[in-house]
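These notes concern the structure reproduced below.
The chains shown are only part of the set, and none of them has been moved.
Every chain is named by a letter (A, B, C and D) in the order it is written, and numbering of its residues begins at 1.
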């Protein structure tokens, strides 16, 4: 294999991509916060219509990596990124790319539910409105209902759509945030520890939701809980100290990891 | 159930991909970015408006005021040795004639009428200026000394180009005769325009050429001193009590609301309080810096309490617990740790509060600190003005020279404010702590 | 207390200021505290009693009233000397650039009063908007007059000296004065509030500045301001006479008033410097035709009257006595 | 004298502290059991005992010495009982001047005797003061030293004193409010005795042309507050019309768009606007802005009054910009980063995030700031005293001249009228109204700000 030319490698990789239906792809991504390097040349492929879990001990760079995927790191002044990230083979760090469009296509759900201090309805309607996906009240109503329904929240809140979203319980808030994210019909949804602020019952609801969403969306999820990664994801990537240690099918990672670090981590020997 | 929702909205299937790349979307994004830039422009416009106003304000002041920082003077040589002055009673000598004789020597052959015009070129207190210098330094009696005598206001204005000599004589305060004499003085090199130290070291005067801010500055100083001596300890003590000791009940709520409210009570109301209570009931003297200081301290107190409480609150619990943990009493925790840590903020808050008090006018008007007083006060119970009230008085004086002096006085006041704020900023940067 | 304390009219204020400054300079005594409280306020403070807590001297832009004498007497202030120090012209002036104007008192009243007689014994709100509405010979621009606020003594003087005189001559007013004096007072005293008359606060300098920038406006203020600002302002003649030292002193300029001060003789032996201060005030250098008070815009008394006053004050003659 | 005594007392207190510390050390070193409090507390306790009672005495003495001596001196002067109060006052001044050595005319023997007596009393008083203060200090010191024992809880005692002082200090605010309300109410009631309250509150005419002299006839029904209040309202609204947009937009720019360095420079510059004394603004308004507005008005055919409400209100608005901008700034900064990120992650532009998410979220804080600024505007004095008019008129035309509550207060109080004239008293009634209005606004503002603080 060593004798293969670079071009050949390229070709092989890109055919592989086709084959495996790669939605997003990071190549040699390094991230610096000021002087501090948080990621070291990460290469990772994110398959379409699947759930990819990112695991690893605290501070290993999972969130940092995820935020590279929709350029949320742009909002941090000190942050600098090296390397390529592509979405459908298109470089998202290309200056010609519009980050507003990018973020509409790559939605995000955060660790702590962060509904806007507005009504439930307005929370969901906000995205479609700014992107002009809805033209009138009726379309908005439809989108809001559809999104809330898919997030499994509609039944619970349909009588109080115009009450503040901040008045919901933690699990409901998180599902509201998911509804908000899917309302703009993104292609990818990034979730950064979406359940860590939730109780077990709410967690279960959200996990079930992720399961359903997978059919239409590509999902990347950061989690601290090995169990959760095992339950919801098809592929898992293990980070450590800013490096991608191992990436494989979730089953494989949890049964037969190649890297000793991964082994130690999933058996709880460190972290 | 998700199926039913989808079915309910047949218009668009949920998976229908949004055409992000479409022209429509691109146009829309363009419009959105334009809106974004517009908002940014509004913000910038707001800032430019505010700063532009500030700049105009300051330049206008500087422009009208800068001329008051110099004063036209004429040098007059007086041979005091030739005068017969009783050295045991210098004050009582006939200084007016001494001065006039000396001036006459410059122009020995003026008629009586011309002479009268001539003397009016100099400030009418000229002989007192000569006398006071001699009183300060009796050695001058033994020789000939050159005195720099300020010119009377009309001539000063003329020298500064404020009087149009082409106007008919009855429309200006400077007579033709004076103009001629002035030209002669100028030609002899007797006229100069040195820096007007009198603006800082003279007290108020009816004569613009002599009027200065010494009285107002010392009045403001005494009032601020009183204000500081009262509001600083009381403010800190009250803040500590409310923040650290007071039980949280309706009464302390009441006090708290009260303090917050007092911080926003119009200053003129404090003036009315001072008028009715300090002057009316307690019978304290009118126009005294002490009363001014009292009123100002009542105004400053609430702000100071609020600032102090906020800074006490910002000292982390961990520090208190640490001290409590080694067995410090509550008072010790506060006086050994919390207060010292809060002090830089408290100091800057105090200075800023005092700076506000320095610029406050309305309450001082009501307690009579707008009197005319020609000597700086020697203490806190003597009548005096303060800087802002002096500005108010000067603004109301008919003499032309006071127009520039008013602006100059404002600049001096702003200078003091800037100084105080600079100290506050310095303190803040020097001692600011981040936890 | 070792300073002299004076209160009283804001019109006398600058003159008393000048005297106290000279006095302090000359004698080395502490400078008197000079406060401008207005004539009425001055009497109020002056008559409140004798002793250290009360003022020694009050300036007045009118003679003391009987009611005020009573107030004084009631508080034990019986021995008062009066000093007429000169006259003050209440000048009506406008910008140099404005066309010359010559107004009668009647016209001024018609321009500035709140109500005018309608000719049938009734009263209407002042309808005049432009000077030409009053008299076709007057210029054709809007009436704008800056004047003193109702709290000021200058306003009282103006009302009494100009408005009342102008009012009297209007048809029907003479009869009204006989029948209903209160109504007469009200009609003749009220200044209009609908815009043309602008109460401009106590700050006459501001009036000067505004007149300068507005050629159509006239202003009403003390003569000293006109005197200081002769390059920018010129007088409006009243009844054909312009204010000047001469016309004010001989009374031909109708809007002139005497200026007084009153002194508590009981304080002369108690407050240090009182006598010297009065001497200074009465000296030729101050009060004389070339004195520094005249220099500040005070219209001086004629020689005979002045000597009378000087003597009366220095001897501490009581008023009325 | 009092100054010397104060220094003496301070010195005595310091010495007592030092001695107390020494004693406490000795006790500590010789005692078998542990002393409760450290020596320094024993010292402080001794110092408090030494200084405070004597200080209180000193203050009382300063308050009551004068009248007592005066009484004694007068009693020594034959015939003084017959004098009226002010005559007695005058006599006293004379005696005092004689005693001080300033003699104008030959004093009567009685006066001379009284002056001698006064001198005697004065020196006696000085000695008495010194003696009593010293005695108090000595007794205090004795008490302070005596209690130096191992078991004595000096720390508790000192801390209690400090707590009392702090409690007293915090009551000053209450006393101030009581003083304000009391003094305003007292005079206002006197006013309402002369002018019916309903006329004041609901009258539509404000023409305080009541004579300065009692013998002039009063204009009837001239104390209706509403036009004045309306003027205040108009000018405040104009001020807010300038301050709100400029303040809010500046805050938006500074918090959301500006770089750190720009912000570091511009924010303090903006705050200068709040630090400039209002008399300076007043000056500027009347000399620069008002003529400008008049010229502008004329050039577009509007007849602007030289005291236009617009000049006063506009300049006041500029003064208020920093209040609104910094409170809005705080309010924006208080919106959690998570909410911002939530919006960005949906693909919102910065402008959309600000307008649709941050602004509504920060609104309560901004409103609180606006209310505070409004109460400033209503209470602002010097700008309007210099730049607004005096004629009370109900008009919403910003080019006309209106008057405000504060202007009337100042004009009425520093005007020429005497103290019990309704004109003067009216100022206090207006002051009371002003106080009540700003109180109400402040309470609402405090509530709003507090509520929004609780929100996140």
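Here is the rule we go by: contacts are C-beta pairs under 8 Å (C-beta built on N, C-alpha and C of every residue); 3 or more make two chains touch, one makes a residue touch a chain.
Note that the structure is predicted; figures quoted are calculated from it, not measured.
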item: Stoichiometry of the full complex in this file, given that only one copy per chain type appears; value: A x2, B x1, C x1, D x1
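The criterion applied here is as follows: only the chains that are shown with their structure count from here on.
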item: Shared chain contacts [chain A and chain B, defined touch]; value: D
item: Most widely separated chain from chain B, with each centre as the mean of CA atoms; value: A
item: Pair sharing more residue contacts (C-beta pairs) when C-D is set against B-D; value: B-D
item: Averaged-CA centre spacing for the pair chain D and chain A, given as whole angstrom; value: 58
item: Separation of mean Cα positions, chain C and chain A [Å, integer]; value: 85
item: Residues of chain D whose C-beta touches two or more other chains; value: 349, 352, 385-386, 414
item: Set of chain C residues in contact with two or more other chains; value: 53, 202-203, 206
item: Chains that touch, pairwise; value: A-B, A-D, B-C, B-D, C-D
item: Touch list for chain B against partner chain C, complex; value: 91, 116, 120, 124-125, 128, 163-164, 167, 170-173, 203, 205-207, 283, 286-287, 368, 370-375, 383, 395-400, 402-403
item: Of all residues in chain C, those that touch chain B in their complex; value: 3, 13-14, 17-18, 20-22, 24-26, 28, 30-31, 33-36, 53, 96, 202-206, 208, 222, 224-225, 227-231, 234, 290, 292, 295-297
item: Chain D-facing residues of chain B, complex; value: 32-33, 35-40, 42-47, 49-51, 53-54, 56-57, 60-61, 233-235, 237-238, 240-242, 245-246, 254-255, 257-262, 264-270, 272-273, 275-277, 280, 298, 301-302, 305, 329-331, 352, 355-356, 358-362, 365-366, 370, 388, 391-392, 395, 406, 410, 413-414, 417, 421, 425
